[in-house]
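The complex is shown incomplete by one protein chain, all other protein chains being positioned as in the whole.
Our next item is chain A:
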Amino acid sequence: MQTLTNQVASADELDNLPDFSSSQYKDAYSRINAIVIEGEKEAHDNYMSIGTLIPDKADELKKLAVMELKHMRGFTACGKNLGVKADIPFAEKFFSPLHGNFQKAFKEENLTTCFLIQAILIEAFAISAYHVYIRVADPFAKKITENVVKDEYLHLNYGQQWLKANLDTCKEELMKANKENLPLIKSMLDQVADDACSLSMDKEELMEEFMIAYQDSLLEIGLDSREIARMALAALV
């Protein structure tokens, strides 16, 4: 364990950590931190909503939702620690298209789309962004994010298991939901690229991490690599 930490530390040095106290860093952080806080809050709400559609799983989903609230508090502390006020109105606007799509699917009691949006797309997006962030975060935020990412894998896995078990009946819906929502993820990434860059997070790396997490997840759900390739295309057109 000792040697592992050493190796991670020296790799970090190679990448030169940003200046966490610079005004440019803090300005960008006010938006990125808000997105993360808002994302965790919406994740909480979404899992609670899904729970009302599957009463026998409501308890499990509530457990996930509670974790999301804990994440939200953790990231709020990260902002405080750097003396940054999160720009929540910005984040609400940022999430509104995806939020709208989730609400629509929820009202239609479309579980496939709800799971794809929250438990696959948002979780994969979070996991990839957190992995990239961990490499360049301040020590306080790094520790918190490392713990959060472990939980997000549980959530991703939960969604995967549900979709895998229901793949026979939900494949078509899954493709359709992917087509409507993956481009939103791509455009969300584009919107934060400059701010992420101020935090030393490359857009290129964020995108690659996301595609890795998303592809792995689709593979786990039971789609073949050609289907996955076709689904991934939706991110680019």
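What we mean here is this: contacts are C-beta pairs under 8 Å (C-beta built on N, C-alpha and C of every residue); 3 or more make two chains touch, one makes a residue touch a chain; residues count from 1.
To be clear about the criterion, contacts and distances are computed from a predicted model.
Q: For the chain omitted from this view, which of "Ligase-associated DNA damage response exonuclease", "Antibiotic transporter permease", "Long-chain acyl-[acyl-carrier-protein] reductase" or "Septum site-determining protein MinD" is its UniProt protein name?
A: So the chain that does not appear here would be "Long-chain acyl-[acyl-carrier-protein] reductase", according to UniProt.
Q: Sort through A:Ala58, A:Leu82 or A:Met211 and give me the one touching the missing partner chain.
A: A:Met211
Q: Please give every residue of chain A in contact with the chain that is not shown.
A: On the side of chain A, residues 4, 7-8, 10-11, 14-15, 131, 149, 153, 202-209, 211-212, 215, 225-226, 229-230, 232-233, 235-236 touch the unshown chain.
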